[in-house]
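Apart from one protein chain that is not included, each protein chain of the complex appears where it belongs.
Moving on, here comes subunit A:
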Amino acid sequence: MSTPHVLLGLLAGGTKHGYDLKRAHDERLPQARPLAYGQVYATLGRLVRDGLVAPAGQERLAGPDRTAYALTEEGRDALDLWLSTVEPPMPHVNSTLFAKVVVALLVADVTRARTYLIAQRRAHTDRLRELTALKTNPTATVDDVVAADYAIAHLDADLRWLHTTLDRVADWHREVHR
């Protein structure tokens, strides 16, 4: 994920200070890894350096002064460009899951690879059930549902791959060790 562009997007609605940005990020992207404050300020520093964001005054609520930040014209252009650029659809198959199954077949036997696949399938299913419970909870927000939908669709695809690969393990192992 491109954190700088997400921060530009969060600033598009108006000025915000670092604390607001962190909170807005975690709220809008509920299943993403929460943003550390250090990462927010480091990213803001780079965006200011590159002229995409500019300080827009100090604000004191409780505690120390906080610097508010605003999007510059260049920042808005950079955000527009990012939003209009199509992401390359899966140019490389580089998931750890896939790599681990390949390596298991290279260094171990069919049983070991199959044991790993079964354990991974169970972990995926548990997570799928957790996310389904989260999105069907009556208190779930649309943010929660959309984030869960994204994760569920990917887990579902992984699970289908795990199911078919389990059926192919023996053939695959024979081919690898021919």
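The criterion applied here is as follows: a contact is a pair of C-beta atoms (placed from the backbone, for glycine too) under 8 Å apart; a residue touches a chain by one contact, two chains touch by 3 or more; residues count from 1.
One rule holds for everything that comes next: contacts and distances are computed from a predicted model.
*Asks:* For the chain not present in this complex, what protein name does its UniProt entry give, out of "CbtA family protein", "Inner-membrane translocator", "Sarcosine oxidase subunit gamma" or "ABC transporter ATP-binding protein"?
*Replies:* Matching the unshown chain against "CbtA family protein", "Inner-membrane translocator", "Sarcosine oxidase subunit gamma" or "ABC transporter ATP-binding protein" yields "ABC transporter ATP-binding protein".
*Asks:* Out of A:79, A:101, A:128 or A:169, which is the one that touches the chain we can't see?
*Replies:* Checking the options A:79, A:101, A:128 or A:169, the one contacting the hidden chain is A:128.
*Asks:* Which one touches the absent chain: A:26, A:156 or A:175?
*Replies:* A:156
*Asks:* Can you list, in ascending order, the subunit A residues touching the missing chain?
*Replies:* 118, 121-122, 125-126, 128-129, 131-132, 136, 138, 152-153, 155-156, 159-160
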